[in-house]
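Submitted below is the structure of interest, expressed as structure tokens.
The complex is shown incomplete by one protein chain, all other protein chains being positioned as in the whole.
Labels run A, B, C, D, E, F and G following the written order; every chain starts at residue 1.
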């Protein structure tokens, strides 16, 4: 396979996506990454900004979440591998939703989180083919999966 | 259709499932409900209890979560409607995972939660055909969907 | 096959559904019919009545249409045959939407309309296995399809 | 994803498709657009012109609609996003049919219409991830979905 | 499995279907058989008789074939096993079409024909799980498949 | 869509495939054609020649038909449009099988045959989006479907 | 769900199926079990016995394996849960084939084997939701999955 598509879902407040991209670029791995829009306010406001404001918070959020879904569902469906990272803040139900969505589509799931979250994430981890703790482990997974190489 | 299958996913510490069941029974609605195992400790321990203990917390949880998945995935796949309730405690990532899983399978989703959770649940709500705040609204939805009746 | 499921979509202001049901009952055909909620005002108001009122017309309608979709999509997916009738009033885009939805699912489509509508319905008719003009033709179709009998 | 496929269905008597194309080209968005044949008379006559004339109007239309379906169904199935525009003239049942067809295939739907059509289009809008009123909103949606940018 | 669904496609001028039914009834096998309409003239004329006559032979046949397809495609999709018999007369392209249709749906195919037809049926036989020469072999196959018994 | 995939199934004793290819090349249509192996003896003998001879005719044919199926099923599944031509010789059950297979996969079917075959091909034609009599009509169909142009 | 379908694949030389059936019957669990034909010689000979003898071992086996596939593939596709047991004798490639087949269909897999086989079965176990060592553990799994009860 000439190229692998990897969708990076979940936490948007640390630079884990950049770490994975830098790691795979340093190795010249043939991977195309995709992700949700990670600009928090753009992601929250896109519906109302593009399609018109809403007074009620519910519809304000609903419009935005649906516009984001055009992007996220399309990209998840095109991905070979879906990596979902859970951080230590916020509810992150959208991350778990993405994991369930990807699992039902039969995508290969890699879940990335601190061991402190093992218990509440047990159902999500149970659907995964790998559970990693660090971005560099995800890079090592992609290296092995694509090239069959184990890091020194 | 002679009978509707409804899966009740999510929060397990209040009696919302019983409220819905009582409400639909009072109306004689032709509904068969299913749900995850709602005994918290049985659900946590089933893997180790049946298949052998594990020292590591990760595998203890992993075994249990997979045994529960035999039940939950089968029942979600058989359901016509999946109701997912989010409460005010715990991470509830399994509930969001179920919602994503059901959405990808094309199930009709009803999400049940307090308005205080609207913002963090916006991606989940965006995949739903109805967002309710109370169990009795779910009963009213089932009554209308099945019989076409609106409560007085 | 012991029983056939037939979904009757579309026009709700004449008694075509009753005619078909009476015709098949007179013949003792093993058919279970299903349909959208045909009470026009209940169908319009169900979302707001059950889940809370909306000031904006768009959301009022949106809530109702989604609640109806729980019923209609489930029943279309369970149907063996989908009959869609177009009348001479209203836009009836929901009827054409149902026809497209059923066609993509591979359901056997029967379209029922007056010959005056042939040209604007040509894309819908092109997806059908039968185009009928009267309810009694639909009864004759069901009789033939199920029992192999042609009416005298 | 290197390129997005967008199918532009529906109304053929205004230049809304050109507006969207010009808008996305000005932004250099990586989008490939497709559409039905928008030459009204060619679209009506293609069946009879290529495969032989028909005396009966029904078969004349039927032949043409099926030839057009070779194009439209293939292109809808290949699309990531399906935009359906409803204008103020004609029955436009083919547009609603396309929307239903795309919805059943799980495509991301954007519906484009004047607010005056909100009520009759409520079932179609309910299946959409975005409901826009202008072509420039569709351009803004594509810009955001593909690049994560909100127009100034 | 409490009951097996078997569709009997193809040749309609001998009593092979009755032989199979009698054979399985004598054994009390839990099988429900289905089949196309086997009354040749009803099958040819159903479209025009129910939906209106056609002067052109092509449309006369086309209408009838589509009405029959409502029955045949539904029953093939519901079948566990599809038996297709080829006789020594007529073109029987509908039988080969049914075999291809059933094969693409992943149905278990049993092909029934005289050895004289082995060469022209080689592509059809290649998609089958069993190729039989007599109705009683089909009965023996069903007996074995359902009960695990080999005839004395 | 930058390129259309068209599979040319059926009759192998006239030059209809070349006619279609020449016609589309003259128009510079973006089409990639595929087809079964059209060398009759290679097609008959491939199984035994590659995998070892067989004394029994049945297995000789069975081996060959399966080797050919590796090619034909893969190419049909990748095609956007499947054209099936029926000639005036041979049983051609493989052509009808391909048509049924393609129909069940939801491919756009074009059937090409002389009007003399209308009656025995009625079930096959009923699954088609176009029924043509000449190769040049197929070229015209592809021209219209791909470019929206009707020949002068 | 009123009844669970469980397919018991694999090893046929010990009474593990009977142990599971007795265990679930003692608990009155609503389970319907299915299995391949477990009479070794009938299973080997069915093809030749029913459809005619073969001199070549390859075709003798091929005929029988395909007749068995009519049963096994149908029952696996209907099952909610597939249990596959590996014993200490024979190659048992059919058991591993069934496990792969069931995994690709998304069935819930339970693998049953002695710990001595852990290493060679690691890819099979990796696709399972539970790996058990004894028949009574499978009974306990079914009890928990269906009723939510843990054995004292």
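Everything that follows uses one rule, which is that a residue touches a chain if its C-beta (ideal position, glycine included) is under 8 Å from a C-beta of that chain, and two chains touch if they have at least 3 such contacts.
On a predicted model such as this, the values are computed, not experimentally measured, just so you know.
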item	value
Identified contact with the non-displayed chain, of F:8, F:46, F:102 or F:128	F:46
Candidates A:51, A:67 or A:81 - the one touching the absent chain	A:81
From F:19, F:34 or F:136, residue that would touch the chain that is not displayed	F:34
On subunit G, residues whose C-beta touches the chain left out of the figure	57-58, 61-62, 64-66, 68-69, 86, 90-105, 115, 117-127, 131
Subunit A residues touching the omitted chain (full complex)	1-2, 4, 80-81, 108, 110, 128-133, 137, 140-141, 144-146, 148-151
In subunit F, positions touching the absent partner	5, 32, 34, 37-39, 42, 45-47, 49-52, 63, 66-67, 69-71, 73-75, 78
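The working rule: only the chains that are shown with their structure count from here on.
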item	value
Identified repeat of the B-G interface (over half of residue pairs identical), from B-C, C-D or A-B	B-C
Inter-centroid spacing, subunit D versus subunit B (mean Cα positions, whole Å)	37
Rounded Å distance between subunit A and subunit D, as computed from the means of their C-alpha atoms	31
Multi-partner residues of subunit D (each touching 2 or more other chains)	66, 69, 131
